[in-house]
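Every protein chain of the complex appears in place save one, which is left out.
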Amino acid sequence: MSKVVFDRPHALSDVPLHYCPGCTHGIVHRLVAQTIDELGIEDKTIGIAPVGCSVFAYNYFECDMIQAAHGRAPAVATGVKRSLPDKVVFTYQGDGDLAAIGTAESVHIAARVENITIIFINNAIYGMTGGQMAPTSLLGQVTTTSPYGRDPKIQGNPIRVCEMLATLDGTAYAERVAVDTVQHVNATKKAIKKAFQMQLEGKGFSIVEVISSCPVQWGKTPVEALEWIRTDMIPHYPLGVYKDITANS
Amino acid sequence: MSKVVFDRPHALSDVPLHYCPGCTHGIVHRLVAQTIDELGIEDKTIGIAPVGCSVFAYNYFECDMIQAAHGRAPAVATGVKRSLPDKVVFTYQGDGDLAAIGTAESVHIAARVENITIIFINNAIYGMTGGQMAPTSLLGQVTTTSPYGRDPKIQGNPIRVCEMLATLDGTAYAERVAVDTVQHVNATKKAIKKAFQMQLEGKGFSIVEVISSCPVQWGKTPVEALEWIRTDMIPHYPLGVYKDITANS
Amino acid sequence: MNRVTFNVDRCKGCGLCVAFCPKKIITLSSDILNAKGYHPAQITEPEKCIACAMCATMCPDTVIKVEKEI
Amino acid sequence: MNRVTFNVDRCKGCGLCVAFCPKKIITLSSDILNAKGYHPAQITEPEKCIACAMCATMCPDTVIKVEKEI
Amino acid sequence: MAKVLMKGNEAVAEAAIRSGCRHYFGYPITPQTEIAEYMAKRMPKVGGLCLQAESEISAINMVMGAASAGVRAMTSSSSPGISLKCEGISYIAGCDLPCLILNVQRGGPGLGGIQPAQSDYWQATKAMGHGDLHLIVLAPSSVQEMASLANKAFDLADKYRMPAMLLADGALGQMMEPVDLDGIKAPEAVCKPWATCGHDGKRKKNITNSLYINPDDLEKTVIERFARYETVKANEIMYEEYLTEDADIVVVAYGITARICRSAVAMARAQGVKVGLFRPITLWPYPYEALGRLADTASRFIVSELNMGQMIDDVKIAINCRRPVDFCGRTGGVLLTPEEILNAILGGKK
Amino acid sequence: MAKVLMKGNEAVAEAAIRSGCRHYFGYPITPQTEIAEYMAKRMPKVGGLCLQAESEISAINMVMGAASAGVRAMTSSSSPGISLKCEGISYIAGCDLPCLILNVQRGGPGLGGIQPAQSDYWQATKAMGHGDLHLIVLAPSSVQEMASLANKAFDLADKYRMPAMLLADGALGQMMEPVDLDGIKAPEAVCKPWATCGHDGKRKKNITNSLYINPDDLEKTVIERFARYETVKANEIMYEEYLTEDADIVVVAYGITARICRSAVAMARAQGVKVGLFRPITLWPYPYEALGRLADTASRFIVSELNMGQMIDDVKIAINCRRPVDFCGRTGGVLLTPEEILNAILGGKK
Amino acid sequence: MTYNILIAGFGGQGVLFAAKQIASAGMALGKNVTWLPSYGPESRGGTSNCSVVISDEEIGSPLVIKPDCLIVFNLPSFEKFEQSVKPGGVIFSDSSLVDRKSTREDITVHYVPASGAASDNNLTGFANVIMLGKFIKETGLFDSEKFLNHLIDNIPPSRAALIDKNRSAYTIGSGL
Partner (left out) sequence: MTYNILIAGFGGQGVLFAAKQIASAGMALGKNVTWLPSYGPESRGGTSNCSVVISDEEIGSPLVIKPDCLIVFNLPSFEKFEQSVKPGGVIFSDSSLVDRKSTREDITVHYVPASGAASDNNLTGFANVIMLGKFIKETGLFDSEKFLNHLIDNIPPSRAALIDKNRSAYTIGSGL
């Protein structure tokens, strides 16, 4: 006899993902879907897709989905959640979407203590539009809009989103994770599940920042890209829990 | 013989201010003008007025002035400074302007390490439009859009701007001061001067958050309003230096 | 003698100088109305003034000029 | 026996499963091209599989199903 | 109920609530901030929500979320704030979502002024965002209509699945008039099977989306939407005529200006001039045909607006350029006087 | 110099640099991201700046700052991003600042698609923000014109102190054609005594502002600006005619569509049909008069665009509604083919 | 018949309240009425004014530019609007605050020491109601008794304490 130890979660639609080979957006999609399955909330979840490589996320989750304008997913999510407070609402956003054009929306969804979960994909690049600098691109990183390497004097410094949002009283839970190793993927799963659970318990705003790869725009193989997460990204974006209002209670 | 120990600074235009009686916007204006005088930079300073009660700031300073769209003063300032890197550029913004509609611009002027100074007037209210809730309004504070008192579950929590911006690598100097007493006014003067000086030395982005009064929209006399700064505002917005890259050098 | 001068028509009668003068020698005139319709501040006992400029420091409208006898 | 199944036409030949299989029993087929034009992953020595699901965990395209003999 | 004396801003807010709107998202801006203030007081009492967003952009996107969730939602602002909503409105139109957007216009461009203007006519009727799109645009000309047209706008938005705009101005927002709110009612529950409100295991998932990577698909949705626009044109055009039957001169005006023109027309009639007033109530769809018919008998048209002449072309198109079209307008926040319009009627060019 | 093969997006960027622009502020969006990428590479080499802003809103406001400081500044985007700039553009217009704004249009509404469209015609020509305002709008129809009209736009913007827009589309941005950049030059230093660049103790302070609390003052500035618009109309209208002298049918088209129409016109001529092409190059000011003259001889007009017919009314106004105006268009990112237009010319309705 | 009223004074003098009472009374009589305040930052602290139109016909412009009746509570407003009053019109001027006489001969001017009467009668802040009393008496626009009752009815229960003061002030005004 045999037992299925790993299979496609129900909440992940059975269609091919459009992501590039080895792009870890796919891993995070699966983790979110697994979480939805495990919590049994597919029928009462509404997801918000951003503008970015994950724009087509509306095709990939089996719950109701909305495609929001670039950066505005937190505002759209707020509109949904304030209309349907008993439903589960999450956004899935890239670093350009959340930390550049959507900065105000991200800060204020936290400040407003919206009982919503953000899955934030930090891949230090604008994937969708072809590899431009993101607010989270590392110093020295070569992108199509920082062709001589990101220079703090010209393009400024990378933004650490979890650290910034943790300063806001409304943030209930903020954790930074990565998907470069099996252990980290499992930790990411745990963090995502915790974030959704906190929403179910009405704890307020939760964000999981996932350090994710973009092999194509980084000009690396998928395996090299995960390596680069370890050697370059994580040192600048330390993993860990930046806020957890349930921690010491 | 006698010596003038206090007189109108040259950089403060000799016209009546339109502010309500006892509104401390006027004190901060004077402190900025004194700083410009003392540093002798009137001829090479460009100031950016916001939308808010201080929209008419363009009439009050003797340097060149630009009136920016609501919340966008940091972007306008960036355009100016990047065109004229040797000039001194400052913005003067309220809490609605800087911490609500202009959140993204404020975060990114800091992230980009722009060598610009922001004078940020936190009066916990939208003065100009008649007393609506600001992102910095205190919990329980009654405003025209939080008529039953600001409730964190509905309107969210007040944002602490200095704390938030201090998390960004690009912020060179962030200090919170107040204008409720003579001592505090003098400290505010020092902070403003330091911020301009750091800009002159090319140190990067500096912000001085001034806890300021709005007697009219708070429904208090000017003297009561200063009292309320002490009893209610400062406890939630502790004064002090939140970042100073020159501190331990 | 130290001298405190008020630019009367700029005064909005907010009373901050009154509240902050350590010598308590400033009051709002109850009878005079200035051009703007406010009761302007005025000094009652000029000789007591120590030219500390606290009034001027707290005046939002830069109404006050302070000169110190030296 | 433990069983690892690949949804071949979904595979993009990214090689992450190959890199993360602790038993080193996955390779990208050099000859086959799937419908999408990729060289899909395949298992070489199925009997060595410990059903750890590390391959599946790291697969971005949820290509892999893992069954454990019990 | 008897009539009550209310500000336009309050009347429109109360009417929205009575129309079943329980979700208001806004950001303060003169001359319409009273709407948010009224909502902040009233909504909690009826189990509704008034949320002050961090910006106009956020507010319109909250409306998009709420509309997508299936509730009646609205936002309001004034000219500069409406410009900021352009992208969001285009998304709402592209996603076929119903909602109400209120523009209490003030003078522009830029920060401009805060006094009444009608200088967002073009924006509202032609280009409320990028791409091929229209909003249903209603122009109230009294406090009573601020209320009744808000109600109508919600109904039309739901009926045709498209955003509707109330194009008012600072005078209508700030003035008080007697209003009768008795007729303002919420419909029986509107069925919104497309709403993204959680599928509850009972249907396939819903998607709210405006992205179509294949241009043919995108074109198809646009054409389908334009077919719906044709239905709106066929069914929903509204206008008012005053003394036009025998009119030799027709004044065309909407909103606050229309009532000022009405006074002018009455004054001119008193002097024996055969003049009438045509007032479009729907600015989109525009009452081209009804206005065009007047060119059969009238020999001269006068467009009167609080802008530099944005409606002139629509009038020309309506009358097929058959008659001269003059213009009598003010801008920047200056209200027209009946005398100025009378003067234009009597032949003097402004 | 010989011609070089360049993408439209690259040509416009290089032309801007040669026109003396040293300040580019943008935010990535398909199909124009190559402009920022080109600028990022080239600007540092010429002592200029390419700054990727955190949003389109920030980018346009940086342009406002730079323009106010007195330098030649520009931004570029595509449809949704342009909608976000509406408020900022209205401010720039209200402050009388010169700058270049480039819209490489894609299909809409909403997120829409990324393929070529012309569905922001109304927005560009009528309502690029709230209030009474216009931009000078130029519509290139080749890569060469992407370059030469960028240069022209900067000159006009400076000359009249107003923002100028280049209204292109995804095809023009993405295609390569031979370009000659020799003629593209920066002017002698333009004098900008109004710039807020620090008064240096040598003049009274300058103020850049669009706020006028007194409506009469605001109206005065608007009227003054509209007087300047009249000068632009008198001096700067550009258009091209192709085989119109004896044309019985006139196709009216701009931008990428115009060249496709040109092929169709040539095909129809080969079949003996007397058809010509009228191509507005300035979309604002629109060449009403020149086009109107053609109605003296032509009996039918066909508007051809990549949208649902946004230019139709302008053509009707131009010809004073004297002739029938047909429409042949596609939208959503679908390019017209010469055959479709030929078909329309030959009498088939699309 | 259309009657155009303009009321002006400093912010805080109850200009908008007085204007609203007149409009409201007009409405109660089944008339068409409009009430339009000046608004915006300049009205804060500075002068405040309000247009009221009462008419049997539909009302065109709610903005009163040439009032039939001008009521002023401060000098700047007197100076600003005196000349705008229609020939044959009327001005009510709070003569305690406005020490100017009108130069016009084609209008009626009532110099009403409203503020003085208010402070004399321990009714500070009710000069506007005193003025209403005088205004109704002189113009006869409404039945005075009904107007007063209407005014009293409009006072919300939470402010019932003010009923007496309003009544006294109105009565004083009617007697001036």
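Going in written order, the chains are labelled A, B, C, D, E, F and G, and every chain counts its residues from 1.
Convention: a residue touches a chain if its C-beta (ideal position, glycine included) is under 8 Å from a C-beta of that chain, and two chains touch if they have at least 3 such contacts.
Since the model is a prediction, treat every value here as computed from it, not as a measurement.
Chemist: From the listed residues F:19, F:115, F:221 or F:282, report the one that touches the chain absent from this view.
Modeler: Answer from the full complex: F:115 touches the omitted chain.
Chemist: For the chain left off this view, which of A:128, A:165 or A:239 is in contact with it?
Modeler: Going through A:128, A:165 or A:239 one by one, A:128 is the residue touching the chain not shown.
Chemist: Which residue from F:48, F:108 or F:170 sits in contact with the chain not drawn here?
Modeler: Reading the full complex, the residue touching the unseen chain is F:170.
Chemist: Which is it among A:20, A:118, A:138 or A:178 that touches the chain not included here?
Modeler: Once the missing chain is taken into account, the touching residue is A:20.
Chemist: Touching residues of chain F against the unshown chain: what are they?
Modeler: So the residues of chain F touching the unseen chain are 3, 5, 30-31, 114-115, 170-171, 174-178, 256, 259-264, 266, 335-338.
Here is the rule we use: only the chains that are shown with their structure count from here on.
Chemist: Compare the CA centroid of chain C with every other chain's and tell me the farthest one.
Modeler: Between chain C and the rest, the longest centre separation is with D.
Chemist: Using mean CA coordinates as chain centres, what's the chain A-chain G distance in Å?
Modeler: 62
Chemist: Using mean CA coordinates as chain centres, what's the gap between chain F and chain G in Å?
Modeler: That pair's centroid distance is 55 Å.
Chemist: Would you mind pulling out the distance in Å between where the CA atoms of chain D average out and where those of chain G do?
Modeler: 87
Chemist: If you look at chain G, which of its residues touch at least two other chains?
Modeler: If we look for residues of chain G contacting two or more partner chains, we find 40-41.
Chemist: Residues of chain C touching 2+ other chains?
Modeler: Correct list: empty.
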